[in-house]
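Apart from one protein chain that is not included, each protein chain of the complex appears where it belongs.
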Amino acid sequence: MKNNDAIIILNEKCTGCTLCIKVCPFGAILIKDKKAVIDLSKCTLCAACVEACKFDAIIIRKKEKAVIDLSAYRDVWVFAEQKKGKVQSVVFELLGKGRELADKLKCNLCAVLIGENTQEGAKELIARGADKVYTVDSPHLKVFQDDPYTRVLTELVSKHKPEIVLCGATTIGRSLISRVAVTLRAGLTADCTGLDIDMKEKLLLQTRPAFGGNIMATIIAPDSRPQMSTVRHKVMQEAEHDPGRKGEIIEEKFPEATYASRSRLLDVVEEIEETINLAEADIIVSGGRGVGNKENFSIIKDLALSINGAVGASRSAVDADWIPYSHQVGQTGKTVCPKVYIACGISGQIQHLIGMKSADVIVAINKDPDAPIFGVATYGIVDDLFKVVPLLTQHFKKTLA
Amino acid sequence: MDYLLSEEQQMIKDLCRQIAVEKIKPVAAEYDESGEFPWDIVKVLAESDICGIYIPEKYGGMGGGVMELAIATEELSWGCGGISLAFAATGLGTFPIILYGNDEQKAKYLPDIASGKKLAAFAITEAEAGSDAGGIKTTAKKDGDHYILNGTKQWITNGGEAEIYTVIAMTNKAKGARGASAFIVEKSMPGVSFGKKENKLGIRGSATREVIFTDVRVPKENLLGREGLGFIVAMKTFDHSRPGVASQAVGIAQRALDESVQYAQERRQFGHAISFFQGIQFMLADMAIQVEAARALIYATARMIDSGAKGISGVSAMSKTFASDTAMKVTTDAVQILGGYGYMKEYPVEKLMRDAKITQIYEGTNQIQRSVIAAYLIKESLSKK
Partner (left out) sequence: MKILVFIKQVPNTTDVKIDPVTNTLKREGVDSIINPFDMYAIEEAIRVKEKLGDAEVIAVSMGPQQAVEALKEAISMGCDRAILISDRKFAGSDTWATSYTLSQAAKKIGDYTIIFCGKQASDGDTAQVGPGISMHLDIPQVTYVKKIEKITVSSAVVERMTEEGYDIVEVPLPAVLTVVKEINEPRLPSLKGKMRAKKAEIPVWTAEDIGCDEKMIGLDGSPTRVVKIFTPPPRGGGRLLEGDPAETAKELAGLIKKEIIG
């Protein structure tokens, strides 16, 4: 009976040399009765073992390919998320990266703008590098709703066949693009930190962290189109604004039924955030478990205020109810990329580091010399934050006022 | 050490440990400081079905015995020896009903305790009657279909928070030791009032108050057993509850030991973690020996009581005495090991030392316990002759 498993060890060739076990990043192989056995539940088919095996004893089954004409798909698309008619800044970062990809592929960079009164937004997108902007304008599309946006974007993609679609990893983006990808049977990779083109295969190489950022994976979608990726805010470089750039605005229209929505938006509630938006901030002062209690957090806030920075927090501080979740930086919080990140009383667990380690300058203040945060900090002070932080605040108040 | 617990007992132990770590430990210092009653923890215990583990299944409980109560009490006390009393002291107040209640009384009161809806408390001690329990002055005078209760009980754990009180009062002073009776009194009965909440050295997460009875009319249906059985009810209740106090002590002691072992590895002096030095090692070893021995004695006693064996007073007193003396020694040593830090409220061990002290005092001082043990030894020796 033919073994249809995704990955197979040819027992007659396997010598039990354990080379595959050593290279497997997921610990998915073990030796049983002197032969290698793969735990299918842990294997991600990354093929590290296939490459490593000197005896060609491991094969990954050939995939049943869906037959689609890949050459019919051209152009790099960026979904231009808008809120209240304003194009979100993550889109400019996507256009920045999109330009690079389009240039390598020698194709167009296009943007898709769905909303109401989209003319201004479309012009902005062209100034930021889009060769074409597809707009879909309707009062029904003024605010994001799952059904209409999914249908519209899906129809546009089906009609124009872009080879790549990029989208911001925002609450709207992640929700929307997953649905579009499923309908189109397209490969979608979330939270990419790196995007590049394999020039030989003309494939999009999508790199993202996995296992809490302990490991990086490069992913491709070789047989399906479009290749779709979401990218977090502040990961890529923003495209420059060039008001002189020229581009084409293509207005698309759909029948009313396309804009129907099964759910109804009853209200939009804005919660007043403290002055500076964390995700956009250039300077962030963060407090962790070392801060001790809710009252002490004022020390962190004072420092942030003195330096015109935003206040961040580790998960410990948020879980202890010292500061709201909107300030949480890390794997289950926000990713930030400021010029300066000052971590006070934060040990630097991997889940926190994921959210801030791309900051230009990291400062760590912690009385534990073995805290992992010192491993990534540009400058570190091993001392009591209650002594150092107020002094820092004083300095800034005097000299920056 | 593998205690050869049954699956159900292991489940109770694991769940109570989870509650202690996730829910009790994080708030223990706060409750110790404020002295507030931990109703939110009571809610967690109720939702997790812990409140009824020692109550018969017929009345909504899990049908466990003293062993299950001991396991649960130890783990919860590991989190906080004060907060755990909301549960453990309810056990003390409930045993009279379980041991001496008739079907109607059990059916009326046990389900609410099992579900965690109501807490219970045991009331015998008075200002002039502590160790000398025979000296109680609270009276219960028969009046038609009621008994009229008058008197003041002192230092009642869960006093004011519990809805159900099992009270020992004198029904016939002339009969001396045979003149007391046990009653079930509800908080809502007119004439029941409470004194101020006591400001204690330790177990501050528990509530201790005077319970005052002013012409409280208790229906005769609430008499436990019959008139004159009061002190017997009390003694039998204590026989069953002593392993519970002992467990509270062991839970506190185990926590002290755990904190000490961890600290000794973190604190560095003279170029080493202090766990490197034999002086500390020997202290830790002695602490561990005492805690294991105390636990083993409690388990042996609890299993013996649950088997229905007679003559349990002696071993029950031994388990309480040894465990509480252990807790006091171990927690004091823990403070010593943590040194200056151990003395500071920022670190958890000074609280453990304050919490441990009461276990040598209440539910029969360790001096009284020793009298009980001596009496048991002599009785045993005489019966062999």
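Structural remarks
For reference, chains read A and B in written order, and residue numbers begin at 1 within each chain.
The rule is simple: a contact is a pair of C-beta atoms (placed from the backbone, for glycine too) under 8 Å apart; a residue touches a chain by one contact, two chains touch by 3 or more.
Being a predicted model, the structure only gives us computed values, none of them experimental.
Remark: the omitted chain is touched by one listed residue; of A:Asn108, A:Thr258 or A:Gln351 this is A:Gln351. The residue from B:Gln18, B:Asn102 or B:Gln265 that touches the chain not shown here is B:Gln18. The omitted chain makes contact with just one of the residues A:Gln119, A:Ser158, A:Ser175 or A:Gln237: A:Ser175. One chain of the complex is left out; on chain A, the residues touching it are 4-7, 22-27, 39-48, 60-61, 63-64, 66, 83, 146-147, 150, 170-172, 174-175, 178-179, 181-183, 185-191, 205, 209-224, 262-271, 273, 279, 282-283, 307, 325, 331-332, 339-340, 342, 349-351, 357, 360-363, 374-384, 387-388, 391-392, 394-396, 399-400. One chain is missing from the display, and on chain B it is touched by residues 7-8, 11-12, 15, 18-19, 22-23, 44, 47-50, 53, 62.
Basically, only the chains that are shown with their structure count from here on.
Put simply, the C-alpha centre of chain A and that of chain B have 55 angstrom between them.
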